[in-house]
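Please see the structure below; I have some questions.
For this view, one protein chain was removed and the others were kept in their places.
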Amino acid sequence: MIKEINFKLNGKETILEIHPLKRLLDVLREDCGLTGVKEGCGEGECGACSVLIDGILANACLYPMGKIQGKEVVTIEGLVGTDRYAILKESFEQAGAVQCGFCSPGMIMAAESLLRRNPHPLEQQIREAISGNLCRCTGYNMILDAVQMAAKRGDGIW
Amino acid sequence: MNKDISTPVKRADVSEKLMGTACYIGDMELEDMLYAKTLRSSEPRARLVSITYPEMPSGYFVVDKRDVPGKNIIKMILEDQPFFAEDVVNYIGEPIALIVGKDKAVLRELIAKTSIEYERLKPVFSIEEGLEADTPIYGECNYFAEYRLKKGNLKEARSRAKYICEETYETGYQEQFYLEPQGVIAEYKDGKAVIYGSIQCPYYVKNAVIECLGFAPEMVRIVQATTGGAFGGKEDYPSLLAGQAACAAIKANKPVCLLLERNEDIEVTTKRHPSRIKLKSYIDENYKLTGMEADIVLDAGAYAGLSGVVLQRAMFAAAGVYNIENLKVKGKAIATNKAVSGAFRGFGSPQAFFAIEMHMEHAAKTLGIDPLAFKLRNILKQGDKSTTGGIFREKILLSEMVDRVIQMSGYEEKKKLKNANEYKRRGIGLSMFFHGCGFTGNGERDHIKGRARLVKNEEDHIEILIANVEMGQGAQTTMRKIAAAALDIELNKVFFQNPDTDRVPDSGPTVASRTTVIVGKLVYDAAMELKTKWETGKRQEAEVQYQYPEGYQWDNDSFEGDAYTCYSWGVNAVEVEVDPITLESEIKGVWAVYDIGKSIDDRLVRGQIDGGIVQGLGYAGMEVMENRQGRFIQRSSTDYIIPTAKDIPMIQSELMCEPYSDGPFGAKGLGELTFVGSPIAYALAMEDALEMRINNIPVRPEFLMEVADDDKRN
Partner (left out) sequence: MVAAYRPKNLKDALEAIIYTEYIVLAGGTDLMVKKKQGAGLLPAFDKPVLFIADLEELKQINEKEGYLTIGAACSFSSLIDNPLIPALYKQVFLQIASPAVRNIATIGGNICNSSPAGDSLPLLYALDASIIIENSCRRIEIPIADFITGPGRNMLTSSELVTAIKLPVLHFDYVVYKKVSARKSTALSKVSFVAMAKLKDSRLEDVRIAFGSVAPTIVRSRDVEEAIIYNSSNGSLDKTEIISYYTTLIKPIDDQRSTAFYRRQVCKRLLVDFLGNWLC
């Protein structure tokens, strides 16, 4: 059963003829070529597929397309190019927050989501905000440093 | 570039990883590519009587043992593991066949409709059962390796001993849980097999595929895709996937993609060996540890894999950081009907260090003396001999490192103050450890003989051609830094791409910190050669091969000599708080000092330290993987628990430096070392908080509750 689903993807009005039960994750990766959204577990445990849906952090693996109708989806590809991304990128680089990189786009989305709600988060708030994003390489603390650095540098931008 | 090489630089691979444009294997799509799904055994041990496949729709087909053009054995140390099961299956999840075709949904349905008739055989599920198996899985005695080593005169130590302590220690499984599950894509074009994959060791894969296909070496090409973490988990297992996918690509004459789902990956790929280690120590009247007997048994799973070498490393670490002149160590890697145990950061040494460190603590407590003083009285010094009689040639900074960690952590005050607050019980633990860098024994000298090549083009840009991979640890950055510093040129003139075996020489696998220490030195040497013959604007090459350093010796039959040519060292302290009601623990602080020789990049080093420590804390406290009747109980990402950002505190770490003369700029090993100490410090902290003895990890609150046993106590 194919349905027409209208939504905004990375700022662009998008119409897809798609099965409404297909996972947003698969649609982004397979139909839209947005492979910055990763599948680490497919069970909402790892956060590698984190995207923003109507500005709110969500696991794309848990979203059937039927629920996306009329919504706005932003992936890492949509964030790249913004001033906020530039600050996050520089901070992640300088804090050493990236190793294997598989969790990185999802981490950036979690950081973006946090800073939008709370531009000056405390350490515990950052830990909470990225707690659904597993990273097996860094032990998290350098990611924490990166978010703190971004908050400082991006003062007023979020 | 004249600045200190330790000064951090921008990671080579950071931009594409953050933007999401880095191409992992799951992001690759070749034209007309088919997918493969694996038909797996649901029995831990059985004879395959028959397999009934549903009718295959057009374009769908089965690939199994009959489709292996060469040898249906994965080339590793022993020749026992097939790409596709022959007549028997030896673990739940063992691959029997692939079903290949265009549509993943159809593949899934075809797998579901396939029925397999088994004749069950008596399985072996544990070390205990394995030691006494009447129908062995491997050989006549059901082990893949059995070794012994001896040093000094144990008899004499035994007769002189005033105190004898004996205990057994056990460690559990650990899953690597790299964020990117395993996968490969194979294509077959003009008689040549090309495999792209998430891999650590391109030439291991190449050699396995050559044997599998029976092809000439030049007809097999392996290309590493961006690799989303590995930690040892992608050392040997990709060889299996690559061989299978290559057979499928040949049969299909189309590219075939074989990706594991997360839960499949958890259940069937290699894991850290569970261990059972018995230590018996002999201590004289001055509290000198004069002798020890160690009996190390590893649960190797269904096939040999790398178990023999893992066992060697565990045995060589049996004495920990202590100078024990009289030693007897025996070790066995037991076959069981469970997924194959394999490489995981530390490679046998975390198990051995856990045992000896807990042993030293418990021995001191039994003797009624201060454990730290007892340990320091017995630690290794420069010139002392290793378990295999090799000489520790460089200065050992352990006691300085202990002093520093004590200072950083407030260890002494915390020891005194503990349990001042009855409601939350605090404890602190301190561990000392080393890691032997590079391959164990004669590996580098006789097996790998690694080569590295640098190519300079007409624009005087340098390309590093080595087989070692970037898998998150920062190899692309460190290797470029080493070459640039040696050549005294700008870093941005040096390039290092993911290896492609058609372009790079065999510099060996990406394991055991040998990338920095061994291959880094080859890169350095090649750079120096290039520098001497440098002609601006001209294409030039330099290639060097590993030379066993002078003055070292190793006899692989007797296990005598220098098991390693270089050691790095560490001291960790961990503080915990235990909830007296639920017996859950919270980690309150971690302090660490390491001697890794010269740091090639302080930021990458900290990344390894933090990451290794947190994996170690997961291993010791949280990561539970039980196996019942051959089936893992925790076999999904929901049930296999690794730490989140909320489970760990900030980590304070510092470096001390005793350089290694044969390492690039004096660098020593790093990645494994950072894992070894934190599980021990955590277990010791738990002991301290709960005033009990811990002999097993992971330390589960469930176990602690059994010990607390309210019913009996009340």
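Labels A and B are assigned to the chains in the order they are written; within every chain, residues are numbered from 1.
We adopt the following convention: contacts are C-beta pairs under 8 Å (C-beta built on N, C-alpha and C of every residue); 3 or more make two chains touch, one makes a residue touch a chain.
Every value quoted in this text rests on a predicted model; they were computed, and no experiment measured them.
Colleague: Counting the whole assembly, list the visible chains that the omitted chain makes contact with.
Modeller: A, B
Colleague: Using the touch definition up top, pick the residue from B:Ile633, B:Met650 or B:Met692 that touches the left-out chain.
Modeller: Considering the complete complex, B:Ile633 is the one touching the chain left out.
Colleague: Out of A:Cys61, A:Val74 or A:Val147, which is the one that touches the chain we can't see?
Modeller: A:Cys61
Colleague: From the list B:Glu156, B:Glu170, B:Glu261 or B:Asp602, pick the residue that touches the absent chain.
Modeller: Of the listed residues, the one touching the omitted chain is B:Glu261.
Colleague: Would you mind spotting which of A:Asn10, A:Thr35 or A:Ser50 touches the chain that isn't drawn?
Modeller: A:Ser50
Colleague: List the residues of subunit A that touch the chain left out of this view.
Modeller: Its contact residues with the unshown chain are 1, 3, 19-23, 26, 29-30, 39, 42-45, 47, 50, 56-59, 61-64, 66-67, 69-70, 110, 113, 128-129, 131-134.
Colleague: Go through subunit B and note every residue touching the omitted chain.
Modeller: Residues 26, 104-105, 108, 259, 261, 581-582, 584, 622, 624, 626, 633-634, 638-639, 641-647, 701-702, 705-706, 708, 710 of subunit B touch the chain that is not shown.
Assume only the chains that are shown with their structure count from here on.
Colleague: Counting only Cα atoms for the centres, state how far subunit A is from subunit B in Å.
Modeller: Distance between chain centres, rounded to whole Å: 31 Å.
Colleague: Under the definition above, what is the set of subunit A residues touching subunit B in their complex?
Modeller: 29, 34-43, 45-46, 48, 75-77, 80, 88-89, 92-93, 96, 98-105, 108, 123, 126-128, 130-144
Colleague: Touching residues of subunit B toward subunit A in the complex: what are they?
Modeller: 8, 10-11, 13-24, 26-27, 176-181, 226-231, 261-263, 471-474, 603-604, 606-607, 610-615, 636-638, 642-646, 648, 650-651
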